[in-house]
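Attaching a single structure in structure tokens format; questions to follow.
Removed from the display is one protein chain of the complex; every other protein chain stays in position.
On to chain A.
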Amino acid sequence: MGTLRTPVAALCAIAVTFGLFIFMYKLVSSGDGTRDALDPIAGIRFGPVDIPDDVTTRQRRRPPPPPPPEEPPPPPKMEVSKPQAVVQNMPNVDIPSLDNPLVGGEGMFLGNFGTIDKTAEGDAVPMVVIQPQYPREAAIEGIEGWVRLEFTILPDGSVKSPRVIEAEPRRVFNREALRAILKWKFKPRVVDGQAVERVATYTIDFNLGG
């Protein structure tokens, strides 16, 4: 019994192995016969390669010249609108005639002609504007205001020795305004082609939400 057992088991084992290998093959093979349908491994071809060796001459033909251009259309005539005289109805205003002398004399004095002090009052034109920092406390409390500064514009446009003339509200924005104005650049005054120093005033507004 013991002698027969092992050979029979071996035969059965061969069958089992056979079955398992078929199972493995089924696992590996995808579909039926696709593996055979693949091309043989693409390698180097050693066979004769057809290279066409008969020389052909390229035919060169001069392309026909393009037809001459037609006469260009005449340029459109410019239509110039004639200026029409605008007739304005000037209102008739009663202007009292002031026969007062400008300089000297007696009676009413209208002031000196051409003696407006441009250096003092705010025709300072800023070229470079750097927004001042809004003070924290003012921003929190919602305070708005303005600062009027007086300063000297140097010939190169920079600002020297600014000081606060007037501020509303007082002292809230002063420091920031001074710090900002020092970074600004103004257009210097030019006298006879030379840039000169001048004193100017400028009002910096502090507005929330702007």
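Remarks
Just so we're on the same page, a contact is a pair of C-beta atoms (placed from the backbone, for glycine too) under 8 Å apart; a residue touches a chain by one contact, two chains touch by 3 or more; residues count from 1.
Here is the rule we use: contacts and distances are computed from a predicted model.
Comparing "Membrane protein", "Indolepyruvate oxidoreductase subunit beta", "Carbohydrate ABC transporter permease" or "MotA/TolQ/ExbB proton channel family protein" against the UniProt entry of the hidden chain yields the protein name "MotA/TolQ/ExbB proton channel family protein". One of A:5, A:77, A:136 or A:171 touches the chain omitted from the figure, and that residue is A:5. The chain that is not drawn here is touched, among residues A:28, A:93 or A:191, by A:28. For chain A, the residues in touch with the chain missing from this view are 1-2, 5-6, 8-10, 12-14, 16-18, 20-25, 27-29, 35, 41-43.
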